[in-house]
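Data block below; observations after.
All protein chains of the complex are present and in place, except for one that has been dropped.
So, subunit A:
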């Protein structure tokens, strides 16, 4: 009885003195005595005595799993429904020979209807991509050629001095005072 509080010890002493007197005891839990031990809640045909199971909380775990299922199914179910509808009611394309004189569109080279739709709606035809890449290559090739020719031209103009580049503005020839060098004895 060392760890018990004063009140609890007083109630325990009172219970020990008069165990069956109703006025003195506070309650069954406080005094740690069970009154009328012979009466136990027994119900035949059920799970036995009802137990108050003490376990750690599963609120957060259940909440997480609930939210996970909710957010996955929020878009999962529409996507699954759409894909099922497309596969059952529209169906995949069949392989066929290209008819004479017919040029198929770029989406007609794919099998699944959703792939065809994506190729039709969002993607450029592969011929256009090819041409775009070729245009980029052409631009870069022209740039490289231009740079090489520019170096060549620079070399020539610097060497010969007769081109529009490497012009350095000098003072007018008529302003030079030649009197310093005009006689040999200066």
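The rule is short, and it goes like this: a contact is a pair of C-beta atoms (placed from the backbone, for glycine too) under 8 Å apart; a residue touches a chain by one contact, two chains touch by 3 or more; residues count from 1.
Quick note on the criterion: contacts and distances are computed from a predicted model.
Selecting from "NADH dehydrogenase [ubiquinone] 1 beta subcomplex subunit 10", "Cytochrome c oxidase subunit", "ADP-ribosyl cyclase/cyclic ADP-ribose hydrolase" or "NUBP iron-sulfur cluster assembly factor 2, cytosolic", the unshown chain of this assembly corresponds to "NADH dehydrogenase [ubiquinone] 1 beta subcomplex subunit 10" (UniProt protein name). Of the listed residues A:6, A:88 or A:171, the one in contact with the hidden chain in the full complex is A:88. Only one residue in the set A:7, A:118 or A:137 touches the chain that does not appear here, and it is A:137. Check A:98, A:118 or A:176 against the missing chain and you find that the one touching it is A:98. For subunit A, the residues touching the absent chain in the complete assembly are 88-98, 104, 108-111, 113, 116, 130, 133-134, 137-138, 140-141.
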